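The complex is shown incomplete by one protein chain, all other protein chains being positioned as in the whole.
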C-alpha cells in the first residue's frame, strides 16, 4: 500500500488544510502519499485552499498530486484514508451553540454540553453519509474522524456503520508535547496513562522510556498550578492534589463550572466570533499566490499538532508499526466501568489492523460517575442524532450533567432545534 | 424462633417509636415478639417513650415485655432483630445540614447532596459500633437500618461489617399505597418494578396479581401531573412522558433543581424547624399517662407506614415467607450497570436467609448516568466516613452531581466539618 | 384468571398423564382448572388416556372438563398453560439414543451426552412449532416444558421464541423429598441451595425454615454413601467429601464414567426397553373402564412427583404467590460464570410474572469448568437444532465433555443422523 496511498479530506476547504498539507509534505519519506483529494461543499474556499495546497507541494518538491472536488462520492472512490474535518452549518452555527445555552443558565461550548449536543445532531447524518459512501466506493478504507464532538461522532460512526473509523483529537498530543517539553525530553520517549472520553479525560501516569516519571511530572504540574491565578482558566493545586491526576482543559466546564459560566455571560464576544475574524484574515492570506507554506497566524486558529496527529496515525497504519497512540475507539472491555460498545479515548495499539485499545485499570471513583454520566448522555445523543428521535434527544439533554433541570433541558431543546432547523433533516420531515 | 423473638430499637427515644409499637402490637399474632428493648442515649426521651410503649402494650393486652436502657451493649445482647433509627447530633445537626449548603448555592437536604453527606459522616462510625456490638453479643441477629441516608449507611454496614443488614425506607410502601389506592385495590395485590438507589429511584412497571397494569397506572399519573401547578413540588407531565417512569419525590432536587434551590433560599423555615416544633408537641402529649395509643399528630411527623414496613419485614424473615419487599441490599449483579458490591434499592425475596435481590433489567440510559454518578459519590462517602479520610471526603463532595464546582466542594467540606466537628471523631483526632 | 384456567397437554397420550390428572384433581381447590385439553398425534393412546382422565375427574367429582384432540392448533387456542411432554420418535428413537453411542465408546443416555443431543435435534423443531402456535393462538400463555433434555429444549424455546417458557424437571423436588424425609420434616420447610444446569447440578446448602441445616444434611449423606457398594450407582463418600456438595444422579455419567460405560456395554437391556415393557402393561391397564385412578405401577415408570411439580408451579403462577421453585430459566446474571442468555436450573421466584432467578454465588471451581463446558455444548446444540446447521452439530458433539475424540464425534454424528433421519427435517431437505 505505502507507494500508492490516496488520501481524501472531507471539509478540505477548512483553514486547517495548510497545516495538514505541511504534515504530509514533511512525512512523505515514511508515508509516500500519491494523491490528496480535497473535497468541500464550499467551492470558493476549496479554490483558495486547493491553490495553496498545490503551491505548497510544488515548493517542497514532493510528488503528491493535489485535486479538488465538490463531489463527495468522486472524492472518496478508491481512497485509502478519508479524513473528516467538517463543520455542518459553519461558524454561524457554532456561534448559536455558544450563545443559546447561557440564556438557560448553561455552559455554551462547541463540544461540551448542549452546544456539543447541537453540533452532534447536525453532524451525525452527514458523517453517516460519508461512511455510506466509503462503504460503497472505498471499502477497506479507514475513516479518520477529526470532526467534533469527536468521541460522539466516532461512536455514531462505529455503531451505525461497518467502516473502520478512528476518532482523533489533538488534546493527547498537546499534553504529551507540553509535558515532554517541561521534562526536557523528546515526546517519542514519553508515554501517558490517559483515560476517559474525548474532551473528558485525565492523565494519571507517565513513563519515560518505560520508567515511571509520574511523581516528577505531577509535582511540576502542582508547582505550575500554585502560580496560577485563582479565578482564571486552569485547575487549582488543591483540585489537582485532591484528584492525583491532571484533568484535560475541558474539565474546567465541570470543576470550575460557575466561574466559566459567569465568564461566558459577561464576555464581549465568543470563541466562534474570534475564530471567524482569524479565518477571514487567513483566507485573505491564503489567496496570495506568493504564499507557499503554512502562515504563522494559523497557530492562533487552534488545532496545534493537528497534522502531526493525523499523519503519524496514517503512517502507523500504512507501515503497520505497532505504535501506541491515544485515540477514540470502541471500549470492548478496556475500561471495565463503561459499556462494551462505548467509544472511549485511551492508548491503543495502531497497526494495519487499525486501533486496538490496551486494557487499562478501572476508573477511580473520583471521576467514574462523571464519565459514566457523560457516556449515558452520549449513548442517548448518538441514538437521537442517528434515528431522529426527539424523545431520546430530550432524554440526552436531561441526562447531561451540566443541564440543571428538566425545564432547562426542554427549553434548550426547543431553542436549539428552532435555531438549527435547516441542518436537522432527521428531526424535521419535509412538508 | 417465632415464639421467642427479641427486638432491640436503637434510638428508641425517637418520636417514631409509638408508630413502631403499634405495628408490633397489631401484628403480634403472626410475629409473637416476647421482648422489645428501647435503647437511647437520651434518658429523658427514653423515659417518655418507654412509658408510652408500656401503656400501649398493656392497653392492647399483648404479652410483649418492654424494657429501656441507655446501655447499647446490654440492649443488643441476645437480640434477634436490631432496628436502628438514630439521628446523630439530633435535629440541631439536621438544621445545619439544611442551611449550610444553600450558602454555597447547593441544595440543603437531610439525605440528598451535601446535607446527606454530612449526616452520613456523623452516622457511619456510630452505625459501625452498633454492628460491632451485634457481631459480638447477638451474632446471627439481623440489623434493620432505617437511619438515613439509608442506602449509604447500609452500604457502610455491609462493606465494613459481616452483620446481616437490610436497609429500609418507607418510600416504596408509600408509593405502593398511593398507587393501589388510586387503582382501588389492596396493596398486597400490587407489585412494582422499582429500580435505583435509596431516595434515587424510579417506578417503571406495575402488576396487579401479575397482570400488567402499568399503562393504566402511568396514564393516571400523567393525568394527575397535568393538573399540578407548574412550579411546585412534583413532576410535570412532559417530564413523566419523557422518562416513561415515575421518579421518587427526592428526584425533585435533580429534575426541578433550580426551582427547589430558589425555594430553599427564600423559605422562612426549614423542614428541620418544622419537625422540631412537631416533636416538641408530640413529646408533651406522650407524657400524658392517659395516652395509650399512637396520637394522630404523629402522622405529620413523616415516616408514614414506617411500622408496617419494619414489622412486615421482620415477620417475613421470622416466618421465612418468600415475600417480595423493596429494600436496600447488596447488588450482586441484580442491576448490571452498577458494581457488584453497591447497595441498591430493588425488589428482593425476603425469608429467613435475609434479602436476596431479584435480577432486573439494565437501567435505561435516561437515568443510568445519574444513578452511576450518585453511586460513585456514595462509594467515596462510605469510605471517607468509615476510614476518616478527608481526601475521599472531598472527592465525594466533588463527585456529587449537585455540587457545581470544586470551589463549592471545598467550601462545603470546610463549613460542614467546622459545624459538625464534635460529631466527627474519625476526622478529628484528640489533641 | 383462577376461575377460568385452561390447560393444554401436548403429548397428552403419554403414560404420565394419569399422574398429572391426579395432581390437578387434588389441587383443584387452589387451582380451579376449568378445562384440560389432551393433544397427541397418536389417536389410539389419546383415546385410552382421554378415557381414563375423564373417569378420574368424574370419580373425584371435580368440575374439570377433559377434551382430546389430534389438532395442535385447536388444542392451544385460548389456553392459559401449555404443558409439553412429548417424545419425538417415541421409545424406538430412545432405544437408538441409548444403544448407538456405546458403539463409539460413549455413554448412551436419554438426556446426557450424544443420546440427549440426538433427542434435542429431533425435538427442537417440534418444540418451536408449539411455541409458534402459542404465540399466535394463545399469546400470554405460559409454556411449561417437561420435554427432555429439558434445559436444552427450554434454552431453544427462550432463544428462538418470545413465548414465556419455564423448564421443569422432577429432580429438584425428588431431592427435596428425599432429604426432607430423612430429616423427618415437611418438604415445604426445606429449601435447597441448588446450582447448575438441568441434569448437571449440585445441592450445596439446605435451610429448614431459614435455619442452616446443611452440616446435618451433608453428614447424613456421607453416612449413606459409606454404606453404599463401591461400584454401583451413586457417589462414594470420598467424592462427596471432596466436593462438599451433593451431585445429582446424572453426574454418575461423569464422576463414575468408566463404570457406567462398562455397565451399559454389558447390560442385557437398556432403560428404553424396560420402559417400553412397563408402558405396554400400563396402557393395557388404562383401558380398563373400571380404573378410575392412577395405578401404582405408574411409579415404576419414573417421573415421581411429576404432577406435584407441574401443578404447584401452575398454582404459584395463577395465584401469583411468590414461591421459590427450582426451575430452568434464563440466567441473566444469576450465575456469574455463565453467559447472560444461558438457561440454568436455579431457585427462582415464581409468580404471575413467571420465573425470575435469584442471584446466587459463583460456581466453585471444582465444578465450574464442567458446567461451562456442557453449557458451551448446549449453546451449539441449540443453534444446530434450530438452524439445521451440521457444522454446529459436529462442533456440539465435539465440545461435549463425554466425547473422547473428534473421530468419535464425527462417527456419532453420522450414525445418529442416519438412524433418526426421518425425524430431522431441518438437516435433510426434501429431494
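So that you can tell them apart, the chains are marked A, B and C in the order they are listed, and the count of residues begins at 1 in each.
Note that in this section a contact is a pair of C-beta atoms (placed from the backbone, for glycine too) under 8 Å apart; a residue touches a chain by one contact, two chains touch by 3 or more.
Just so it is clear, the structure is predicted and the values come from calculations on it, not from any experiment.
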Tell me the shown chains the invisible chain touches, ordered by label.
-> A, C
Would you mind spotting which of A:207, A:283 or A:304 touches the chain that isn't drawn?
-> A:207
In the whole complex, of A:224, A:323 or A:387, the residue touching the missing chain would be A:323
Residue among C:58, C:223, C:269 or C:405 touching the omitted chain | C:405
Can you list, in ascending order, the chain A residues touching the missing chain?
-> 191, 207, 209-211, 317, 320, 322-324, 332-334, 336, 349, 351-353, 356-359
Tell me where the left-out chain touches chain C, residue by residue.
-> 105, 235-236, 238-239, 242-243, 254-259, 365-370, 372-377, 379-380, 391, 394-395, 398-399, 401, 404-408, 410
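What we mean here is this: only the chains that are shown with their structure count from here on.
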Touch graph components, with chain B removed from consideration = A | C
Dist(centroid_CA(chain A), centroid_CA(chain C)) in Å evaluates to 57
Multi-partner residues of chain C (at least 2 other chains) = none
